[in-house]
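All protein chains but one are shown in place.
Chains: A, B and C, in written order; residue numbering restarts at 1 for each.
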Amino acid sequence: MIVVLKSNVDAARENQLIDWLKNMGLGVHVSVGEYQTVLGLIGDTSKVDTDLISSLDIVESVKRVSETFKCVNRKFHPEDTVVSIGDVKIGGGNFCLIAGPCSVETEEQIISVAKAVKAAGASLMRGGAFKPRTSPYDFQGLKDRGLDLLRIARKETGLPIVTEIMSITDLPLFEDIDVLQVGARNMQNFDLLKELGQTRKPILLKRGLANTLKELLMSAEYIMANGNENVILCERGIRTYSDYLRNTLDLSAVPMLHELSHLPVIVDPSHATGIARMVPPMALAATAAGADGLIIEVHNDPMHALCDGPQSLTPEEYAALVPKILSVREAIR
Amino acid sequence: MIVVLKSNVDAARENQLIDWLKNMGLGVHVSVGEYQTVLGLIGDTSKVDTDLISSLDIVESVKRVSETFKCVNRKFHPEDTVVSIGDVKIGGGNFCLIAGPCSVETEEQIISVAKAVKAAGASLMRGGAFKPRTSPYDFQGLKDRGLDLLRIARKETGLPIVTEIMSITDLPLFEDIDVLQVGARNMQNFDLLKELGQTRKPILLKRGLANTLKELLMSAEYIMANGNENVILCERGIRTYSDYLRNTLDLSAVPMLHELSHLPVIVDPSHATGIARMVPPMALAATAAGADGLIIEVHNDPMHALCDGPQSLTPEEYAALVPKILSVREAIR
Amino acid sequence: MIVVLKSNVDAARENQLIDWLKNMGLGVHVSVGEYQTVLGLIGDTSKVDTDLISSLDIVESVKRVSETFKCVNRKFHPEDTVVSIGDVKIGGGNFCLIAGPCSVETEEQIISVAKAVKAAGASLMRGGAFKPRTSPYDFQGLKDRGLDLLRIARKETGLPIVTEIMSITDLPLFEDIDVLQVGARNMQNFDLLKELGQTRKPILLKRGLANTLKELLMSAEYIMANGNENVILCERGIRTYSDYLRNTLDLSAVPMLHELSHLPVIVDPSHATGIARMVPPMALAATAAGADGLIIEVHNDPMHALCDGPQSLTPEEYAALVPKILSVREAIR
Partner (left out) sequence: MIVVLKSNVDAARENQLIDWLKNMGLGVHVSVGEYQTVLGLIGDTSKVDTDLISSLDIVESVKRVSETFKCVNRKFHPEDTVVSIGDVKIGGGNFCLIAGPCSVETEEQIISVAKAVKAAGASLMRGGAFKPRTSPYDFQGLKDRGLDLLRIARKETGLPIVTEIMSITDLPLFEDIDVLQVGARNMQNFDLLKELGQTRKPILLKRGLANTLKELLMSAEYIMANGNENVILCERGIRTYSDYLRNTLDLSAVPMLHELSHLPVIVDPSHATGIARMVPPMALAATAAGADGLIIEVHNDPMHALCDGPQSLTPEEYAALVPKILSVREAIR
């Protein structure tokens, strides 16, 4: 960490700061320049509050040299992490298609969609049983009954299940669920993250609505620091001033997250755009950007879907899209 | 709700849509214009998914006529809500000063700050025991021990306690806490909101990092729809591309929330700016904008605060600020 | 246009509004619902100020039914526009590679880069002679001398020139320039747009830093409404709270602009990311999203570039990228 002092700082105050830093167990390397003095801090600076130091009136600026994220950091783990869900692998060159309805609605619906997406090439199915909704009056999901329906569909198709968990207290219900999704609104629900870190389940962690890449990585760090290394990052669109689309899909997050971290990165083009006809071009673009997988909403009857119908592809549209995705994947090798 | 159809829509598809809407129990008022047809939906449209309808290829646009928020809506409750915490009142002309450290650290610290802010004019004290931190390696709060220290400070000073709850599972620990704060990162932790709706505790609900006013009101609606009417809204700065300040304090939220809702609205200038010397001007500005109260971080030793030191005022700075706040409050009457 | 009145509006005030609208030459279609009255406005509503009407206290909301953009609107021009620059075509299935240095620096530099990008497959060269820079102390471009160097490179290679114009007063200098670029900061320099509308030159119009798609289309409308139909739209990244990248490349703009407008849409992955090693994945993603072309910065010596060196590819990197771009282009057919 580098602390740049203002010019003409009082020597007594400067020494007071240096002593305080040394009391924190840090080495302090003082470098006196023409106009100002720079302190280089050596040792474990991960617990130093840069905001505090930069607020001191003798300090010009503070700059961390090393990231505060450790477990997720590619520097400390150069090879790609590969997350395994049964026979399915994500990351490290393994590309993965996840598909299914926004919400689980009926046994018939989830089985028929699961069969259709499997036939089209998906290797995991998604479906929401616990649904976070902006309005308390919107459909909140079938909850444990929805999980049961997912289990039935898994039995029918063999596809492992990806579904969202919203609360620690629901954890026992998810014991045999294959991949636990943390939704965008819960990306910084730290108690939930810690608890998921205690499990060994694969966790699909979605980027929050307006969170930076660093914040996403720090949330993954919460899970990994508690012992669970099976984390999949997911870009799903961020909030901007977009006028025609729900969110702005930030595809540059894909190569940047790959550079910063060893974790697999997948993309959700359905929530990102909110419009079914925008899903195919953005799915292809995400693939071209190097994503390790795609999570796409597919519904057998989008017009009657209880939630997020407008962004769902039909099974036929999905089946038409998959070969193009694979062609793009081939093209960028 | 108004549904505008595209021009030259196939009559069969139009009728199909109209029938579908009628099957939802809605009245449909068809108005044929020169270039297009407009459907007016009458009845309870609160459960209609506008995104779904607007995604249909025969639909040009959809416009809700009435807000989806009900309990929090000033239209259905024209008088200001006044939230009472013992003798302290917020809203409806009652202005309230809340102050204290970001984190509870030691008994000595919390008592001395509580006494100082009471002497300066505060009528509630704040102090974090459970701390949401971006990094798992940052100080996470003293937890239940912190709550005990707050109780001691309350006994010493008589000031009611405002402190953050992060998880449903902690709720039993907060039984005798006066005001439960929901932090920005948990604004859309709907399970937590529902649970708090089951209590009758005053809830201080902070606006999320990048949430709209409507989303804030819908989160308050979660609490109120579950039966708890004691909700205080709090603007604490939103995320933008600000370069010199942590967040952008959106003070226009104050009069706009007052127009949309009957709930009291307070402002947190400390988290909004992240810089102690910016707190006084923004506290004054919030007061002039019509806020019903201010929640301000005060620490007896900001340089050694375990969290958010740089944005804390000293007790002396706070004591100097309060009379100015009251003068501005007087000036806008 | 649809005007929804509040419930229980005074009839006299309602009639006053209706008369005022009729005085503007509009037909007014009144539809009385259970709770409120809706006015449908028929005729040329393009000059009606929706903000004004929505601010009236008897009005609940106002909704435009038809876009205010006309010339650029695909509804009025269903086929793709193809812009021709000599033998080079952009749009309507014609894909176009534009490449070159951020700034023209020396004759040797521009000729060598132009030859290299031509050899790699580019059909237009870019190079800035007039440079908009945030700081007055940064290199502002070689100006007319730079244009001369571009002409020399064109003579050597046959590649048409794309270069930025910043001011009306410079227009005479650009008489034989092939494509005039309007930079992001000038997207709403309406006097410049009008003047360029008077020419018949192809105009490459970059989206502004934080402008919506509608605003971009309205700026294109300024050019087209003045008679120039040769407009190419360009997405180049928007400002968000991105932490590791300069801007956020909004690739969903590509399919959405294609839906809204018949104009060709190209993408600039260099300015969007600001980091050379992020350019290839984002160039491929843009291609997969359906872009009609790519404008990429290439410099023979990025480390010594006078501006934007860090985002420039070397000629070798560019030559390695082009075949992948063409493969992705093939894959999405």
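Just so we're on the same page, contacts are C-beta pairs under 8 Å (C-beta built on N, C-alpha and C of every residue); 3 or more make two chains touch, one makes a residue touch a chain.
It should be emphasised that the depicted structure is a prediction, and the values quoted were computed from it without experimental measurement.
Only one of A:V4, A:I111 or A:M303 touches the absent chain when the whole complex is considered: A:V4.
The chain omitted from view is touched by exactly one of B:Q16, B:S54, B:T199 or B:T212, namely B:T212.
Among A:N186, A:T212, A:T240 or A:S327, only A:T240 touches the chain left out of the display.
One chain is missing from the display, and on subunit B it is touched by residues 210, 212-214, 238, 240-245, 248-252, 254-256, 259-260, 272-273, 277-278, 281-282, 284-290, 324, 327-328, 330-332.
With the whole complex as reference, residues 2, 4, 27, 29, 31, 33-36, 38, 40, 42, 60-61, 63, 65-66, 239-241 of subunit A touch the missing chain. Against the chain not shown here, subunit C presents residues 20, 46-47, 49, 51-52, 54-56, 68-69, 132-139, 166-169, 185-186, 188-192, 194, 208-211, 215, 218, 221-222, 225-226, 239, 246, 274-276, 302-303, 305, 307-311.
In this section, only the chains that are shown with their structure count from here on.
Relative to the C-alpha centre of subunit C, the farthest chain centre belongs to B.
Think of subunit A turning onto subunit B: fitted on CA atoms, that turn is 180 degrees, to the nearest 5.
Distance between subunit A and subunit C, defined via averaged C-alpha coordinates, is recorded as 31 Å. Distance from the subunit A centre to the subunit B centre is 26 Å, each centre being the mean of its Cα atoms. Rounded to whole angstrom units, the spacing between the C-alpha centres of subunit B and subunit C is 38.
Annotation for subunit C: residues 240-241 touch two or more other chains.
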